[in-house]
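Removed: one protein chain of the complex. Kept in place: all other protein chains.
For subunit A:
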């Protein structure tokens, strides 16, 4: 391919009420990043295009945009890769999602900064500095808990594609909760409970829908989603009660008592009798569609070899505190799929 089309979101509230798209024809050059393409369009065709950038090396986090619908740093992706990935001759560039656009690809980060302030994204020491005058220290196991979370460059990619933020701007968002986790999980930090209380206001921490967009988008492998879950684990350990915590308890009990989740009795246990009454229209609907197993109201059936499950769960709870689970083997490790069926097909 000799040329490609860069379709850029354009918006200038001082001139037009509505945004529009403008397309620029550019040569395909090996190694050209999307940011370089934006520069080429601006310098040679249209000086009015606005976009943010600084380091050009995926460090500063200024140039996050939506590329064919998915957030990433403009300086981190190459044109040839994008054209191949989407099997297209057109790359659509839009500002990050879930945020107020100021002009073209430039958006208002104040909104995110205000959220960040709520969780106090700075170190609040638990103790005075060590008497030997050296810095605060922690052991390697404690450090690995916050190592990846500390790599966040606040680029907004995760916030852009967050499904919960898409429908409710009051959600703190993955970047903010992940940043809170970085301090909540820090063995040297003294404001753990205060920060947990903040992220748990109105159970905000549990508005996350586990869609994993944030972790998929993050250009620095910070794993915001995993950090949200790790924060929930810490909140449970610290004794905070929440709908999510009750939900987890119901699952644990059902696995212990019968193996599979008893969906029929879930609403009553989750929200009490009154809450369950609210679900009556839903329940009746499910009943008339043949989706309700009456036996489950009386406990239902158990999985086979169920006694094994109780034995191992008892033992697991007994051993829990002795086991140190590292947060991840290595951030670049990926699941290696060894499916037999897949292999068979490749061989044949």
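The criterion applied here is as follows: contacts are C-beta pairs under 8 Å (C-beta built on N, C-alpha and C of every residue); 3 or more make two chains touch, one makes a residue touch a chain; residues count from 1.
Throughout what follows, contacts and distances are computed from a predicted model.
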- Task: Name the absent chain as its UniProt record does, using one of the following: "Cell division protein FtsX", "Succinate dehydrogenase, subunit C", "Cytochrome-c oxidase" or "Heme ABC exporter ATP-binding protein CcmA".
- Result: "Succinate dehydrogenase, subunit C"
- Message: Can you tell me which of A:50, A:163 or A:187 touches the chain that was removed from the display?
- Response: A:163
- Query: With respect to the chain omitted from the figure, which of A:5, A:39, A:53 or A:86 is a touching residue?
  - Reply: A:86
- Item | Hidden partner interface residues of subunit A, rising order | 68-70, 85-86, 163-164, 166-168, 170-171, 203, 206-213, 215-216, 225, 229, 232-233, 236, 242-252, 254-255, 259-264, 270-271, 281-282, 285-286, 289-293, 296, 303-309, 311-313, 315-317, 319-320, 322-326, 329-330, 333-342, 344-345
